[in-house]
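Missing here is one protein chain; the remaining ones are kept as they sit in the complex.
Just so it is clear, A, B and C label the chains in written order, and each chain counts residues from 1 on its own.
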Amino acid sequence: MIDFVQKHLPILIVVLPLLAGLGALFVGRRHQPWMLALATTWTVFGLTIALLTRVLRDGTVEYAIGGWAPPWGIALRVDAVNAFILLIVAGIAAVTTVFARRSIAAEVPDYRWRFFYSAWLLCFTGLLGITITGDAFNLYVLLEISSLSTYTLIALGMGKDRRALTAAFRYLVLGTVGATFILLGIGHLYMMTGTLNMADLAVRLHDLHDNRVVLTAFAFMTVGLGLKVALFPLHMWLPNAYTYAPSVVTAFLAATATKVGAYMAYRFMFTIFGRTFTEGQFTVDIFLITFSCIAIVFASFVAIRQNHIKRLLAYSSVAQIGYIVLGMGLHNPDGLTGSIVHVFNHAITKGGLFLALGAIVYRLGDVTVGEFQGIGRRMPLTAAAIVVGGLSLVGVPLTAGFISKWYLIQGCIESGRWVVAIVVLGGSVLAVVYVWRLVELAYFTAPSQPEVEVREAPLSLLIPTWLLIGATVWFGIDATFTASTARTAAETLLGVIP
Amino acid sequence: MSPLVIALVIPAAGALLIGLAGRWPNLRETVTMVTAGTLFAVVASLAADVLGGGRPTASLVEVVPGIELALAAEPLGMIYALVAGFLWIFNSIYSFGYMRTGNEKKQTRFYICFAIAIGSALGIAFSANLFTLFVFYEVMTFSTFPLVTHKGTPAAVRAGRIYLGILLFTSTCLLLLAIIWTYVATGTVDFKAGGILAGVVTPGVAATLFVLFILGTGKCAVMPFHFWLPNAMVAPTPVSALLHAVAVVKAGVFIALKIAVFVVGVDFIAAHDLGTVLCWMAGATVIIASLVAMTRDNLKALLAYSTVGQLSYIVLAACMGSRLAIEGGAMHIAMHAFGKITLFFCAGAIYVAHHKTEISQMKGIGRTMPVTLFCFAIGSLSIIGLPPFGGAWSKWFLALGALESEHVALLVVFLVSSFLNVAYLMPIVIRAFFVAPDEGTWDKGVQEAPIACLLPIVVTSIGCVALFLFPDLVYSFASRIP
Amino acid sequence: MIVDLPPALLLIAGALVVPFLRGPLRAAWMVGVAVAALVNFVGVEHGTHWQVGVFGYTLELGRVDKLGYLFGLLFHIAALLAVIYSLHVKDTVQQVAALAYAGSAIGAVTAGDWITLFVWWELLALTSVFLVWAGRSEKTYAAGVRYLLVNIASGLLLLAGILFRTNDGGSLSIEPMLLGDTASVLIFLAIGIKCAFPLAHGWVIDAYPRATPTGTVFLSAFTTKAAVYLLARVFPGAEPLIWIGLVMASFPIFYAVIENDLRRVLSYSMINQVGFMVVGIGIGTPLAIDGAVAHAFADVIFKGLLFMAMGAVLMRTGTANGTDLGGLYKSMPWTTGFCLVGAASISAFPLFSAFVTKSMILSAALAEHHYLVWWVLLFASAGVLEHAGIKIPYFAFFAHDSGKRPKEAPWNMLVAMAIGSVLCIVIGSFPSLLYGLLPYEPMLHGHAYTPYDATHVVTQMQLLLFAILAVWWLMKAGIYPPEERKINLDVDRLYRALARGFWWIVTVPLAHLGKAIDSAVLERIPARVVAFAGFAHAEERAHRGWVTGASVLIALILLVGYLLVYYLSG
Partner (left out) sequence: MHSNDHTPPPNDDGTRHFFDDPVKTRWFFRIFFVLCAVALAFDVLDLIGVGYHKETHLGAEKVPGFYGIYGFAGIVALVIVAKGLRKVVARDEAYDDR
């Protein structure tokens, strides 16, 4: 049994949730789908840990589906980069699924629960698949699976607010444009190279790095990926999607969807396009850096004045995505390490924060400024989670956010980009402004409806919230695991490690 | 466990126990006292070790590969640790009197935050590298925020915003940048006697880094980053006393000295005049702060600006590139701490006993609070730097350092500042004792603050004299700074 | 020497006990301390005592040589007199401050190194200022603050000088120095302020008349004389001192003639007398130094005596203004008598103290061919007679009867004045007692200096008697200016004007500037940030209606843009 699992570890990670996702429709109507989801996500989480351990120990793991060796068969190829992302996605899924039961019970009518968990698991499958696959076209297919299920998940927020539907629709339109651009990019590449296997693509593109068709593909990919990761100015689908989706969906998406987008970007930019990306006189890095700097500043400013806390954090996500992309743009080991480690750190931070908001929604029905007032006294543990998570967003030492910032600035200084370093640091200061607004609301204002008695959130919500928030502290104090894994991943991407 | 670690664990454990004992004020206060006492005993034993030539180190955790949270004791840090540890004991006693008499709310939170703040002060004092230093620096900022906003009034919230805004802005945008830059340039963040920048980076880069370091340490309150300090005076007086005269602000200037000695290197500074810009800024701060202090009627505001000026003495010590000045600056950490905490204690005692905050209301108050005002006089004279009070010695070394490093203008700054200090501190005492009060005030005879407030005042003012008579208490450490 | 402690500490320790005693016990204690200190000091051995090491410096807490011994003895005597004089005072602050002040002065003249001196120098200022503040009014408060600031400024200059000296590798030991380098100039100026050099003399005439009746007696004894001591020790023979001293000896007499406040007259007189000493030090020959030092000795006592008399008048009548006094000899005969002894002493009548001291300075000036100096000093001597010898006793005790019939001064004041008077006469009549204490053997043209020879007595009497005659004639002729209720502008008012100007600058334009900066940093910049955040927020919201389309459009534009750029650069 263990041997079997060991041998088929990569494919199990995709197959298990896929089967469970289909199965969720049939296992029952009440909490059974949730239990299935719970079991699946935690199992997959365990598998991803095993996979990452193996990758870090033995190097890249290749798996050919059905035994057909690439480039003819479909291959799964796991190196430090995607093993790390897999771990993040599975970990977040595992924790948020715990949270989902009560939260979804409160926000989604019970007859839709099984659809919800089915979509949830399919989305999970899609994200895992995108990350693990070594085949470009497969990637597109899995991207569509995850996107479609995401639209569904967002739309399920309509039980609380009908605007969830428009948000989902907008995401659908823009997501489809993005996916199409990616497909077009892949198509162009196939046209030039005749292969869809990523490793093969990389080899064949090496000498075609200034070929016009390749460049066209590159342009499509840049924009398509930009839409998927929500890089400014292609971020406009994100705020509403995050705001109106069910709370736990927001947490899950914020922590994983854009991160997988970032992974796709890493993979295409560094592994596949390689020279196209890193060479040439007028390369894309300047655009990445410029747009991410604007994202950091502009989105932070927008966040400051938001009155809906979910939307506030959504804009914060847009800014934080700026950090991730910025690290890519620097393309030196420290900057890229910062980017990758921030994928992890931001995932746990934002995941934890949205979960905490979910706990407030659970008690108060919504999270606007009004609900937030005086929450420090009403729900002390939840509020404390928000404070700690907020500090991590700011990048205060002893929180995970600080580690990412440390590497990013190191990267900036190494490449002599002083202005960018200042923007990164200035972004933290702006983060202080919007985070501190929350703190003041929570602790220094009186509740707007003092007559309503509000109790602390139930443990089933608090525990997952604090798992993630605790992780932000843990990985802020002892970041050797995240930092060294991210470093390995970065060096893999940059070709320092084969 | 290394005593260094114990020194950090004690306040942390104290904070926890204080929280648990929160419902029983007497128990809670006992816990605070025991924590403070034990902590000082540990620090004192460390001090003895350091004086004997020991340089204990301890590593806590490797945060990211190559960078760890690590502690090390050395003489400069010992001065700061000893001062903070010693004064915490008496500040605690004072707090009991102040907080209970004033019926302040949320006293448990107050004592918890206090313990954490002191813990972070020790963390700063014992940092073995820039990273650790930065971590504890930020811990201190956040742990003192609830103390500053203790009253929860709109003014307190505003002060809290300014406090965090400036301290976080400077530490994030400047200090952190400088630390990472140093790391990139030298490959290390560890403190090293003689500096880690010397010989590795060009003087131009070193000067820039130096500026970033010092201005980034917003707790130094070098203008224009001083605004947080006067605004933080909205906090209860024990906070102003220990934190904004001793622990927090001294963290800033301690870091300035630490950077000068262990990162940039005094000889490097002297050889290339790396601190010129900073000398100008700090020198201007000294003078301007004194002038502003002259115009304040609110006693705590006046003391705050006085602190701003005095802090820049130590910043100057760090920046002028003279070993004598470094010794003077290190001594001034202790000298100013004792003087200024006395003054804040007195301001608080006046508030507790008579609810007066403005100097113009204190005409003739010496008749009703003779002990308090007498101690205020002693504190003032020590701040001014007159014998026979401790401040005279540190000023001696600072000024001698100014000459040694050929900054005659800074000598003038020190002297003019002393002169201005006389002009704004002495009138307070004199009007209290020698000007007839308005009709109907203070006619109830002697009415001092409670003994818990009075005792610390007396102790710290005796300290001001003791530091003059026995300067080796501090100098034995200062002279061992490498 | 009985107690093996630096002499200064005896009085200081004594002062610290005072607050814990009451009534007669306190009085007995204070006299006891002063007597004990005096007895102890008389027996002190010459040499360096009580060396202490600190920071690698060696401090000499006590160094007693002939010069220091003379001043030490003088200050002990002055302290005892002043303590007796102020026994009736029931003011702890004054009593503690006075003893500590005397102790500081003794510390200053027995200090062997600059750091120790600096400590006592600052303590002189700190302890004495309370004697001004003890007046306990807004006016004395302000005068005290001014006094303190000036004296602190002196201390800071001294500190700067010492620092320069230390930095140049100079010894910390107090030795004679040449006036020239930065250190010496700074030290010179520091001493100059305490010595009431012209333009720096404002604090004397400002604070002394405002101190308490007993306080001024202490004040007059110590600060300026400690400065004279230090000049004699460090700058003997420094030529600028001659000219500075001449100005000091002459300009105050003009002010003294027209000044109404008799204590202020005495303050001018003090500057004038110190001027003689400064000239003597400037001449720098052994005789001149001896003269200066001896004159300081005499001056402390007779000037103290005069201030005591005026203090008694002030205490009994509540005023020391010439316009409000007169005819007091009728009810205060003893005080009148002692005042006349003081007047005779300061005027240098034969058999009175100044006769045997001041003449040394004049003789030394002649011997060194400083003829101009001699002319001016002779004129100043006549001037002394006018304001201190005649004006003080005349307007206070005689003149037109003010109708005031105050009680005679209390017994302790009378005792102190009596002792002072006796000392004045003893010194004047038996000069060898004082001469034996002088740092050098007083010699003139190779012979031991003798003040009492026929020419000296006759010429001096001629000078004094005709000077009196002149005053008589001027009054008779109605030329002599009557006392008026006026104050006279001097540099002290200039300083006050400057201080007011400084205060205005700080509190009006600078304060406004500060406020502007405050509000800019704390209000306007944050407001801008928030405003921009609002702008960005509104911008985002404005897009909401067409956001989907717009996003697609943006995506297309970006695509085209990227394509162009890639093609162009590829």
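FYI, contacts are C-beta pairs under 8 Å (C-beta built on N, C-alpha and C of every residue); 3 or more make two chains touch, one makes a residue touch a chain.
Everything quoted here is computed from the prediction, not taken from an experiment.
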In the intact complex, which of the depicted chains does the undisplayed chain touch? C
In the complete assembly, which of C:Gly170, C:Pro286 or C:Gly327 touches the absent chain? C:Gly327
Residue touching the undisplayed chain, where the options are C:Val17, C:Val54, C:Leu189 or C:Leu366: C:Leu366
Looking beyond the chains shown, say which of C:Val54, C:Leu179 or C:Leu378 touches the absent one. C:Leu378
Per the touch definition above, residue among C:Ala28, C:Leu465 or C:Ile557 touching the missing chain: C:Leu465
Would you indicate which residue among C:Leu11, C:Leu148 or C:Ile253 is in contact with the undisplayed chain? C:Ile253
Residues of chain C touching the missing chain are 253-255, 257-258, 327, 329-330, 366, 371, 374, 378-379, 382-383, 385-386, 394, 398-401, 403, 453-455, 458-475, 479-481, 484-490, 493, 496
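The criterion applied here is as follows: only the chains that are shown with their structure count from here on.
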Applying the touch definition from the top, give me the chains sitting in contact with each of chain A and chain C. B
Could you say which chain's mean Cα position falls nearest to the mean Cα position of the entire protein shown? B
Look at the interfaces A-B and B-C and say which one is made up of more C-beta pairs in contact. B-C
Which integer distance in Å separates the CA centroid of chain A from that of chain C? 79
Roughly how far is chain A from chain B, centre to centre by C-alpha average, rounded to an integer in Å? 44
Using mean CA coordinates as chain centres, what's the gap between chain B and chain C in Å? 37
Which chain A residues reach two or more other chains? none
Overlap residues in chain C, where contacts from two or more other chains coincide: none
Once bound in the complex, which stretches of chain B touch chain C? 161-162, 165, 224, 227, 231, 291-292, 294-295, 381, 384, 386-388, 392-393, 396, 399-400, 403-404, 411, 415, 418-419, 422-423, 426-427, 430-431, 433-436, 471-472, 475, 479
Chain B to chain A touching residues, read off their complex: 61-65, 69, 134-135, 138-139, 142, 149, 152, 157, 160-161, 164-165, 168-169, 172-173, 176-177, 180-181, 183-184
Okay, in this complex, where on chain C does chain B touch? 54-55, 93, 115, 118-119, 122-123, 126, 133-138, 140-141, 144-145, 148-149, 152-153, 155-157, 159-160, 163-164, 166-167, 503, 506-507, 510-511, 514, 517-518, 521-522, 526
